[in-house]
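Note that this complex is displayed minus one protein chain, with the remaining chains in position.
Lettered A, B and C in written order, each chain numbered from 1.
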Amino acid sequence: MKTKRTAVTRALWRFTSAIGVAAIAAFGVTESHAADDKTSITIGYAVSKSGPNAGGADMTVTPNYELWVNEVNEAGGIKLPDGSQLPIEVVEYDDRSSAEEVVRAVERLATQDEVDFILPPWGTGFNLAVAPLMAKFGYPHLAGAAVTDKAPEFVERWDTSFWFMGGGGDYTSALADILVQARDAGTINNKVAMISVADGFGIDLVNAARPDLEAAGMEIAYDKAFPPQTSDFATILNEAEATGADSFIAFSYPPHTFALTKQAQVANYSPPVFYLGVGAGFPVYSDISSGKMEGVMSLGGIDPNNELNAAYRAKHQEVIGRAPDYWGSVLIYASLQMLQQAIERVGLDRAAVTEELSTGTFETVLGTTKLEDNQLRDIWWTGQWQDGTFVAVAPGDRAGAGSVVLPKPGWQ
Amino acid sequence: MFEHIVNGLVLGGTYALIAMGLTMQYGIARIMNLAFGDTIIVACFGTYLLVSAFALSPLLALLILVPGAFVFSYAVFLALMQPLVARAPNREALEVDSILVTFGLLFVIQGILLVIFGGAYTSYSYLNVGVNVLGTTVSANRLLAFVMALVFGGALMFVLFRTRWGMMLRAVELAPESAPLYGIDVDRVARYAFAVGGALAASGGVVVSMYQTFTATAGVVFTMKALIVVILGGKGSLIGALIAGIVLGIVETLVAAYIDPGLTLAATYAVFLAILLFRPTGLFGSAA
Amino acid sequence: MTLQLEVANLQKRFGGLVAVNDVNFSLQAGEIVGLLGPNGSGKTTVLNMISGALQADGGRVVFRGTELTRQKPHRIAQHGVARTFQLVRPLPTLTVAENVLVSFAFGRYRHWGREAEKLVEEKLEFVGLEGRGRERVGNLTYIDQKRMELARALASEPSLLLLDEWLAGLNPSELKTGIELVQHLQGAGITILLVEHIMEAVRALCTRCIVMNAGQIIASGPSAEVLQQKEVILAYLGDDHA
Partner (left out) sequence: MPTYASLALVAVAVSTLAAAPFYLSDYGVGLLIGMSGYVTLATAWALFSGPTRYVSLATVAFFGIGAYTVAVFSETLPYPLVLLLAAAIGGTVAAVVGLSTLRLAGVYFVIFTFGLAELVRQTVTWWEVNITGTLGRYIFLPFEGRHIYWQLLALLTVTMLIGWLIGRSRIGLALKAIGDDEAVAAHAGIDVTRTKLVLFVLSATIITLVGAIQAPRWTYIEPSIVFNPTVSFLTLIMALLGGPMRLWGPMVGAVPLFLLFEWLSANFPNHFSIFLGLLFILIVFVMPNGVLAKLEGIRKGAAQ
């Protein structure tokens, strides 16, 4: 009996010591550092530096955060309304591509590190995961790398959220317009072959595209989703080609976009309309397609004659060592500039900054920018590779838009 | 139908190539190497570096990376696996230990790649031209993978069945407990088998990098595919890995063509689980 | 005498090899019967089929009127058939007492709690391991592990006990103790099927013997007679020469 009792005591000792460790850790981290003399503006962010999301974050989000911080600090910091100028101090975490991690990282930034502002993570899902917290703690949430049709609804739900990339329907209706014009001009037939990656992004877009295309009277001859891990597209392209459709649309991620391009070249499949998803607007796409990307379409695009944008691209190349992509990067960079200008106007009071972001007008790399209902609507929806540049072609009535050139030339 | 078979064969060639390496490591060296895919990714980045920085042909990269991977894998076995083998009381304990250690190794390799190359998607083009095979156009680089799988498979098969060293390998695979009775140094054989497995992984990586986009964190995808093929073929069986890889390629292609591309992976796992349940020794494995 | 176990037309193949071919025998209550034969003659295979470790390819095993043929091992144990193993198989992470407790907890009458602890103590005392219940089985000597295994088999309170070379490897004085233990069991009304090579033990214990060679029964009857038969001697001699 004696030995039994000691076993229980020992177990309890273990239990209490485990709790002790937990408690020490929890208390240890709650002591906040006193911030009487402010010597810097702290900006925190959690992005995926490892795990499956790292590829996307590393292309579109992280480099722009780094570029912006670098620029601000080189200029001596952000000028506050009281005349002081404070440099930015960064607190960064790796969310390891895990939703639970990103949520906790934001809680940590808000309640333990007590940073002045929090920049969002990469991806629609993760932006939605942190949105309730950002609203709860009163941080403006500049959701950059998130495509969602529900942005208006989210703005109502979380009034500190701002959405910079539009929704799936914006991109697909712009594409449908282009197809209708080309069909009516007799350049292409009525058939569309469409594939999408089976995750949030692909499904959002394909769900938006179906009604748009049907409303436009196009016939969807092939419509399949493929798993994100797919690496071989020979069969899918064969089947798509066999439908006789003149338009091929893929709502894909970079690995698929690249693989589709390579396979299309191998199979010499070059339909008049060749529209791909994320990745076709990456600078590296030119290497991927061996320089034969003329006529390929995708989301985003730039106005090649816009000097602001050209300067941004040059600066990105200089500081980060590579060019930004032609879609999301510039939008995220613009959101940071807006944050900076809002701080310069109203100081570090987060509510005031949120209000200013919502109502103010800003000079950014996109030109004069103003949000509508907390959303950036002045976005290029469709771009096309023309003479080595990914030129914005829709909305066609926006200043600086190029015109679509169809049919796409062969893979020469 | 015929074109799907050809496409499936070519796709399966890649699977076979990478799976043969794992079957050497798992079947003969008895190490369940979860970092196997990361060896492939290292070779991908290595090739990319040699191609982009030194303008080397990816085929020449083979000559550098494959011996490099052999030495690296040999060293890994010596440093990390040998002590585990020595202390393991039985096969199960070694399996659990090796899963854990190689899981750690996976993170170390991945972490180093992330520090050096970042998390970005990486890709380049080489031999991305169509080749007509019996009326079906396939890409030259994938065809190369297929041919390499056959050549390496054939060469290894020759070594296994026609040389003394091969006989020792097979002895260790079939009866690791009694092999020492015949004067076979099991540890040494295991070291070499592990190193050869690593070299095969690297050769797979070089070829894969020619047509597939890779990131520092993509290794686990290759590990899983290779593992599935190895289990399908029967662990330790090279011919099994070769055939199972090709069968898997054809199954995936047919499912994509006739059922739904969205179900290719589900089909893969379903086939895999069914084999595990009904014939756990694999299609070509020796009876348990 | 009542019929305890009836084995009829038992068959087992491994691949192309016929390990057990048309084996028939029966045991009466309270008997100790020896199952003899050279190595590889199929004795252990018969034992494995009775205890459910192997599925018979043909034939039947009926125990006290219950068909055991396609039952799982744990059902057979609960019906009252217990066994030991050719090489001792202790449960290494359990204590000696826990090893025995397992059979009380899941055997024929499923004892648990204080009552089971008491029964375990009794069984350990019976096999000569009194007071050693808290030890790890790894610390026991070979003979003590054998004792423990017997205690474990008895703890499922069987009416038929299958002993697979339980006396092998004992020195002469241990053997004497072992034989006495088995005789005690008979006194307690347990029927015993004994696979054994030690002739001294067979002569001392078994009223009847069944001799197998190459999967078949080649002789059976009262021990004294069977052990004299030419065929039986030949089978053993052949084995010794191999």
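Going forward, a contact is a pair of C-beta atoms (placed from the backbone, for glycine too) under 8 Å apart; a residue touches a chain by one contact, two chains touch by 3 or more.
Computed from a predicted model, the values in this text were never measured in an experiment.
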**Contact set of the excluded chain (shown chains only)** = A, B, C
**Request:** Using the definition of touch stated at the top, determine which of C:G30, C:G58, C:P73 or C:G169 touches the missing chain.
**Result:** C:P73
**Item:** Contacting the left-out chain in the complete assembly, out of B:L106, B:A120 or B:V207
**Value:** B:L106
**Asked** Just one of A:V180, A:I203 or A:I320 touches the chain that is missing; which is it?
**Response** A:I203
**Message:** From the list B:L114, B:L169 or B:A218, pick the residue that touches the absent chain.
**Reply:** B:L114
**Residues of chain B in contact with the chain not shown** = 32, 80, 83-84, 87, 91-92, 95-97, 99-101, 103-112, 114-115, 220, 224, 227-228, 231, 260, 262-263, 265-266, 269-270, 272-273, 276-277, 280
**Fill in**
Missing-chain contacts on chain A, rising order, are 5, 8-9, 11-12, 14-16, 18-19, 21-23, 25-27, 29-30, 49-52, 92-94, 96-101, 103-105, 107-108, 110-112, 124-125, 128-129, 131-133, 137, 157, 198-200, 202-204, 207, 225, 227-228
**Request:** Determine and list the chain C residues touching the chain excluded from the picture.
**Result:** 51-53, 72-74, 77-78, 82-83, 85, 89, 91-94, 98, 101-103, 105-108, 112, 152, 155-156
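Keep this in mind: only the chains that are shown with their structure count from here on.
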**Prompt:** Viewed as a graph of touching chains, is the assembly arranged as a line, ring, star, complete set, or other?
**Reply:** other
**Message:** Going by average Cα coordinates, which chain is farthest removed from chain C?
**Reply:** A
**Prompt:** By number of C-beta pairs in contact, which chain pair leads?
**Reply:** A-B
**Message:** Need the CA-centroid distance for the pair chain A / chain C, whole Å please.
**Reply:** 72
**Message:** With centres defined as the mean C-alpha position, give me the chain B-chain C separation in Å.
**Reply:** 49
**Item:** In the complex with chain A, residue positions of chain B that touch it
**Value:** 3-4, 7, 10-11, 110-111, 114, 118-121, 123-125, 128-130, 137-140, 211-213, 215-217, 221, 252-253, 256-257, 260-262, 264-266
**Request:** Flag every residue of chain A that touches chain B in the complex, lowest number first.
**Result:** 48-52, 54-55, 57-59, 195, 198, 224-227, 229-232, 234-236, 238-239, 254-255, 258-259, 262-263, 265-268, 279, 282, 284, 287-290
